[in-house]
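A single protein chain has been removed from this complex, and every other one stays in its place.
Should a chain be cited, it is by its letter among A, B, C, D and E, assigned in written order, with residues numbered from 1 in that chain.
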């Protein structure tokens, strides 16, 4: 069972916690809040593969799907987190249907893919039928974050084994020629995101997005996104600390 | 130079960041916010002595006094953080003037104390005159957090080498027979804190306090506290994450 | 709730896994086997306090009481593991009723003891009522492992707050003038252990023992022990590896 | 000198210990048992590159060839473990002669390959003539674990610089359309392994295999394998722990 | 601002410290000596990506440009150190203009490259205008260390976004058919280095070199190199320790 799949199946919206910090206590604190899933960020976050495993182990006692944003669409990197019991992959820079097919190849056992077998923690977390069930349990989300990806959106979404897409607004902004912003206000960027969610849903895949505020997340949920993240644990900490210091200084 | 000493000398209030997380990124995030000092909590926080050193190294580039709350009034533990360039000790459970004298003995080189010499990072951080200046630079704050400590408050405060006291409201509440609360409302606890700050100031030492909210901190600043902490980096993160999830679910 | 307490209350025997290895994967492997409790050994094992926390976090998803054998009857060391969600303390070298009283003082909040408050992971693991429930939930086992302890056995067992004793056969053998052995066969040592379990049960506390083999554990269960450990995860690994190599070489 | 090469030269069988755990104590325990070689598994095991170095350092005092199964046939990953004094590479998913040639290119200095120079620990472990001797000392084993690899077996084995092959039965089973099993019983899988060892030996390279039991290893030794592994340190620990708990519960 | 750029702009020579050790104390010790830049070696050094970040954090308080020699010309590896506030990349094995263009693509945000956005520590270290300034601040040095690279030297140097080259004498020696030497004396190797510096300067890029002694560095500075490294922190330690032991034994 995968809570994210279940929420999607019922038409609901997944609220995802984002784990940038490499601390197991930070991870347990995040999971305790009640996110439907928690995603360890191995691209721009601070954990490495060894500490990521400990984060997965820590959040294992919560009713929260363990996911990872990998650093690259690379078989060794994707295999590593899946071995460690990760149930969902968010893969950056999926710009072509070939990239999407590569993601599926990297994340599924034969015959659907070429993932190598040896999931020691996968077996502990998933149980004895892990090998038989993994291909249908684990989720693949392709990040749409370049102009090129937008031009290939339909073929990416229709790639067999892709469950959803995830919008990276900062990289998308840069790719479209604008500076990144936590909450995009540039019309071209906002328009692109609107186009992505509409077309993803038309293709029958779930759309997710990384948000710089709660308001942004709620706006995009209103437009059809079913998987939202509000910045990261690290940014939450810094934001609250800054609010507190500012208030103390007033 | 020690920023905390300078602020106190000018009659100001030190806003202290509290580092519970063992992550160097969390520490850098906290220091970047602009706290006057940052205190690594080796008692109830998550760092150990080795990672504490890395936290001190990380915050070394900010204009922020590096401090530690040690786990115990123990010569090896106090020597360790001082060796690593810590410029202020917050020592738990100082209940008697003997405890206070022990803290001074543990934190000062001869002839004022019996701290052992070998401050490798102290020399890198403090400079070549570290040995000559350490005893006057480093701050000692004694935690007042039991009924016994209150009954010895004056002799603790007047112990030579004690610069300030730090109130631990949760332990104080327990010692007085009440459940701990982030923001104490119990009249006996609140009354005790009022008594502490008044008497500490009468003795000529600075009073500090651990607070469960900005409002609590501002209230106590109004009553004479010159060193305030608003919970921890960890609690800041969890608080903000919970606020965000709650808002998403509304 | 504490599974160990519940088993004892029903008159059953706790099968305890012993975590010497500092690896979170080793801990998850051990917990997955189904031990009623798992004890992180901070005295002769390989974890330190920071990695011990990660072991507690890892085994948190199993129905298995998290326990620790601390390195010493020291308030800072006992506070540390309790803060991290440990629900049972096995304390070495409890040789006198004063030692036993010190253990209780170190492990219980006021008014029963002097444990300092700040259980961040305790709250995540134990829930919001942790402060109110900790004193009755957490277990204290005093190690009886010297001739002196035997001479004080009754007063140790009757110390308020002591829930059980744990026999350390190797140190007991050394103290009685014999070489340590995983499975003691020396008559004086065996006789001493028989005396300990009989008198502990007479005092109304549970008896536990560290065993060098399954057979030894079953023998002692037959004589009234209700808490048994069969060596360690590390010894299990080495034993099996040696069996395998020997069989390959035959 | 490389003990594995020497055993092979004398027609003997190498008994290889498999290090999945990231713990240096686990590694020292394994090496102490007397394996001819110990292989750090960087593909499905738990160490990362930094901890792998510490495992190599730890086993350095034993008469045991240090080897690594790398995560991927990648120049940076292979260079890393060789720099750290590893004397044998087991490379996964060598499916074509091009893959085999890439492995050789990645593991040998010019002119035989393109390995980059900078073996700090290699020099400490191997001595001052490390640069001159490394290409002839270090072993390359290509993993044969797909249908494609079987179809290219001869050209892989005859690739200059390949010393042996290593069968991965689980991935081979998956590739052939069957579920993985620690001890394969599926006739197609068993038949494939028989074919591999026969043809490898015909090509003049050593054959190795990963086994799920001692019996399996002995069977395959009987059919010509000269390098056998019996599961992992982690599986040894869990297996023994489970045996013990089961026996306690009987 | 980037101290290395500024020194180059003034026609000066950068003295670079090389961090092989994974220890934050070693890094702080090195930075304290006064190097203009310190380079974390992720190819042949001992840090991994997580510890590299802590090294960058540690040296952040010194007036010293943080640089990295990455393990490979790989987008994920280059992105990682840049995210962590690294201001200069030394990239091994740049053998063709395509390799050089790939380095630029990996290290610059669009539109100059394809670096993905998410520089959490970059923002803390570089400030709020990091995104706007990074492409012009960060330095790219291509390692020239093969015969092939020499044959493509001009096109590599003229690749847009390449600021300098860095000679790896050991790999260059191996590629030219000679054994590596800390201080090359082989005429072909020395001649090749002379050719490289001359042609690099003709192309308008800075030349740097890794040296086995102070004398070697001074010689090459005399021939136009503007960026020199004298072995590593690790070699410095071993060299001095050996000098001391030898002197004791005399």
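Worth a mention:
Convention: contacts are C-beta pairs under 8 Å (C-beta built on N, C-alpha and C of every residue); 3 or more make two chains touch, one makes a residue touch a chain.
None of the values given here were measured: they were computed from a predicted structure.
The chain not shown here is in contact, across the full complex, with B, C, D, E. Summary of contacts with the chain left out: across D:25, D:207 or D:236, the touching residue is D:25.
Contact residues of chain B toward the unshown chain are 48-50, 53, 74-76, 79-80, 83, 109-111, 114, 116-120, 131-132. Along chain C, the points of touch with the absent chain fall at residues 20, 22, 43-48, 51, 71-72, 74, 77, 92-93, 145, 168, 170-171, 174-175, 177, 179-180, 234.
In the full complex, chain E touches the hidden chain at residues 15, 17, 20-23, 25-26, 29-30, 32-35, 46, 214, 217-218, 228, 230, 233-234, 236-242, 244-245, 247-249.
Following the convention adopted for this analysis, only the chains that are shown with their structure count from here on.
After Cα superposition, the angle needed to carry chain D onto chain E is 120 degrees, rounded to a multiple of 5. Our note on geometry: chain C versus chain E, Cα centroid distance of 53 Å, whole angstroms. Residue positions of chain A touching 2 or more other chains, listed in rising order: 20, 22, 25, 29, 32, 46, 48, 53, 74, 120, 234. Chain contacts in this assembly follow no simple pattern; the graph is neither a line, a ring, a star nor complete.
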